[in-house]
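Working notes for the structure below.
Shown here: the complex without one of its protein chains, the others still in place.
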Amino acid sequence: MVNAEMSQATLPNLTGIVDANRRTDLVMAGIGISVLIVAMSLLAAVVIDLIVGGWPRLINPDFYLNFPSRHPLQAGIVSAWVGTILVMLVTAGIAIPLGVGAGVYLEEYAARNWITDFIEINVSNLAGVPSIIYGLLALGLFIHGFGLGETILTAGLVLALLILPVIIVSTREAIRGIPLDLREAAYGLGADKWQTVRLYVLPAARSGILTGTIVGLARAIGEAAPVITIGALTFIAFLPPSPIQSSPPFINFEWLESPFTIMPIQMFNWVSRPQAEFHINAAAAGVILMLMTLAMNGIAIWLRYHLRRQIR
Amino acid sequence: MTQKSFHDQHVTQLSPKTEPTPNTQRESLAAEVRKLSFWYGETQALKEITLSIAYRKVTALIGPSGCGKSTLLRSFNRMHDLYAGNRYSGEICLFPENHNLIDLDPFMVRLRIGMVFQKPNPFPKSIFENVAAGLRIQGVQNKKLLSDRVEQALRDAALWEEVKDRLSQSAYGLSGGQQQRLCIARALAPQPEILLLDEPTSALDPIATAKVEDLITEIRHRFTVIIVTHNMQQAARISDFTAYMHLGKLIEFAPTGELFTTPQETLTRDYITGRFG
Partner (left out) sequence: MNNQHTLRIFDEDLNTLRQEIVALSNHVSEQLHRALTALVENNADLAEQVIANDRIADALQEKINTHTTRTLARQQAMADDLRAILAASRIAIHLERIGDYAKNTAKRSRHLARPISAEFAEEFLWMGKRIQSMLSQVTESYIHHNAPLANVAWTDDAELDTVYANLFEHLLRMMSQESRNIGDGTQLLFIAKGLERAGDHVTDIAEEIYLMVTGLPLQSPRPKVSELL
């Protein structure tokens, strides 16, 4: 009898709690979905606006193959996209080894003392420094200090510096994410630190490192400010020398010292012109820049998938 | 502390055949722990442990959580050296050379003493490369030698029949029990003098556990095994000697059949009969 009374007293109560929980869930799901819809529609609006605005130029093959011109309908982006790709090559070539190396050092080798702490604080702070400051640094150090000139190499270096903190931090996080088990397994077999890192930690961490690297490069590809600061030209009617040649040694590095322009600068240039036709060009260039970023992410996803497949 | 010397353990004619009969000769010992103490920073985790490890036998370390059994096990391959602030005193002597492994280079020690961990932790590589890992670390290049050793290790770990047709596939495709046996094969491939097992079946189901236990009793004919287990029935089933530890001290050490039927210490008796204080 007592039990029956108790259950009768508590049962409606329980139903109430369950119902309340269910309502809270529904409300939270609703809020989440609406936030998502707002964010996605804003993004979609920007993309659609750019595509619609730049459509007349996007469907014209000349746009991709012509150099800049005073006539909006003849102006193209060939020097800009070639420049962007070359600058990105330099940036990646410098930032990835340095960033991954520094990340591995800080995470695996650095002794825990005040010097390491000092370096760590600085690396984190560097990630927050405005990009124009990097431009000023490059102007002072690379151009006036080392006399490198307004070249692809200088642009690559400054963008590499800009994304170095991102790569270092993401490398450290990827390494820290490797379970202790895996490390102890390697050490347990008699591996030294370098063998453990090279053979087991880095391969296991590479998808995390790759993600961080792509995030960094995606940031670099859209940066205009530091590159403008070092004095990149906006009107380039020629391409840098080809990195590949038909005679030995088949590759050359003259292109590193070539003047250049890049997609964001080309866009900036067109946007700041009074003629409305140039704004169409700017929108079209914007779409291409976005596609380049997307392509980079695509490569990253494919690489990651491929690397995982290799394991199997 | 009840330390029966190996001489005392000489078993009379009447005791069962399966009970180990170590003699007093040094060759019958794989290692000897002498007054080993260990500190994690300021905390003393091991207090003057003295213990003999019989050659090609299974020695089990049991005791409640925090008794120091894993700490003792990990001292054998100097795993504590990976982390700052740890300190040893005393000796762990490896026979026949009688070298104190606390004084040796930890990397050298780990080449001679293999370890298997609580959770299966294969490398994100193929089955073959997992087993070959230790040999690769030692710089073995010879393909024939590598594949021979890998096969032998997989056979020792009772895994060969299950994986021989998919050696190049990822180790992550194996079941938990198979992964743990793979880890045992990986530890066996470099042919260590002592194999350390740190609760090797705590993450496995009963059938996988039985398979691992069976392979342990098989490999003891060629390897010296030290196993830490929180499952004292497991220690009873598969070990030749059992050490009971409590609060960093060795309380009792005896042939397994004796320790589980006629413990000499009240603490041991309370623990194995389930009378926890």
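By written order: A and B. Residues from 1 in each chain.
Basically, contacts are C-beta pairs under 8 Å (C-beta built on N, C-alpha and C of every residue); 3 or more make two chains touch, one makes a residue touch a chain.
Being a predicted model, the structure only gives us computed values, none of them experimental.
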Neighbouring displayed chains - absent chain, whole complex: B
Which residue of B:110, B:125, B:181 or B:237 touches the chain not shown here: B:237
Candidate in contact with the missing chain, chosen from B:38, B:123 or B:260: B:260
Touching residues (missing chain, whole complex) on chain B: 13-19, 207, 210-211, 213-214, 217-218, 233, 236-238, 256-257, 260-261
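Heads up, the rule we're going with is that only the chains that are shown with their structure count from here on.
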Length of the line joining the C-alpha centres of chain A and chain B, rounded to whole Å: 48
Chain B-facing residues of chain A, complex: 112, 179, 181-192, 195, 199-200, 203-204, 311-312
Residue ranges of chain B in contact with chain A within the complex: 77, 79, 82, 84, 107-108, 110-111, 114-115, 117, 119, 121-126, 133-134, 136-138, 169-170, 172-173, 183, 186-187, 190
